[in-house]
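After this line comes subunit A, so read on.
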Amino acid sequence: MDASIILEHLYLVVMTVIFSVVVGLPIGVLAYLKPAGRKIVLWSVEILQTIPALALLGLIIIALGPGKMTVISGLVLYSLLPIVHNTCVGLENVDNGIKEAGKGMGLTQLDRLISVEIPLAFPMIFTGIRIATVTTVGVAVFATSVGGGGLGKIIYQGIRTQNINLIVSGTVSLMIMAVLFDVLMIWINRRLAKGAHNKAF
Partner candidate 1 sequence: MIFFETYGDRLITAFQVHLFYVLTSVTIGFAIALVLGILLSRVPQYAKVIMPLLSVFQTIPGIVFIGILFLYLGMIPATVISALAVYAIFPILKNTYTGLLDIKKEYIEAAKGCGMSPFQTLLEVELPLASPSIIAGLRMSTIYTVSWAVLAAMIGLGGLGEFIYIGIASNNDQLILAGAIPSAIMAIGLSLLIDVLRRVVVPKGIRSVK
Partner candidate 2 sequence: MIRFENVKKKYGNTVILDNLSFNIEPGEFVVLIGPSGCGKTTTLKSINRLIKPDQGKIFVNGQEISQVNPVKLRRKIGYVIQQIGLFPNMTIEQNIGVVPKRLKYEKKEIQKITRDLMEMVDMSFEEYAHKYPSELSGGQQQRIGVLRALAASPPIVLMDEPFGALDPMTRATLQKEIGKLHKKLNKTIVFVTHDMNEALDLADKIIFMEQGKIVQMATPEEMLANPASPLIRDFMRKSSLATDPLNLTAADFMSANVISVQKKKSIRECTDIMARQHIDSLVIKNEDETYAGVVTIKDIKKHGKSSGTIGEIEPYQNITSDILENAKDSFDKLYNSGDNYVVVLNNDQTVAGIISKTSMATAMADTLWGDMQ
């Protein structure tokens, strides 16, 4: 097993997370702003999660053909739930008094979102992103079934050739990657929270 496979996996994960944030964050914000649509949005992302990953990828293959784009779009759909959910709920949970204060100071809705509500909800939003990232590391093993490569290739190969060493080395790399992402992002979240605290007081 060489480093390029790990990098390939990493590439899939990072691209997926970037796209999920770009898509999921606005959806979460919209769901928060429009309570009427909130239920439907949250429900739809939850339904997406109930479709087996492999099937989701299989369906996208039909539209996009095999390859990395297929994998990434599938994984994005899969990681929307934690991001959309945590964005919406995080914004909702921002202290009402603070929201009122923002209104009282005459800030527009957009102003309030950007300068008050999103920064305050950020730890929760970031937690959603972290969950999405760690899950994606694992789910990305399916990439290999649709021609996307990554660590799944090693694991599948190990299973097919009954080579336990191969399975273990693939799995351990995967675990390390997941744990590193987890630890790193928890650390970043703490730093950000502290920074926000210092700024506010």
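Inclusion criterion for the candidates: all candidates are chains of the complex that A comes from, given by their letters.
What we mean here is this: a residue touches a chain if its C-beta (ideal position, glycine included) is under 8 Å from a C-beta of that chain, and two chains touch if they have at least 3 such contacts; residues count from 1.
Remember, predicted model here, so these are calculated numbers, not experimental data.
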| item | value |
| --- | --- |
| In-complex contact partner of subunit A, selected from candidates 1 or 2 | 1 |
| Subunit A residues touching candidate 1 - in the complex, by the definition given at the top | 47, 49-59, 61-62, 134, 137-139, 141-142, 145-146, 152, 155-156, 158-159, 162, 164, 167, 170-171, 174-175, 178-179, 182 |
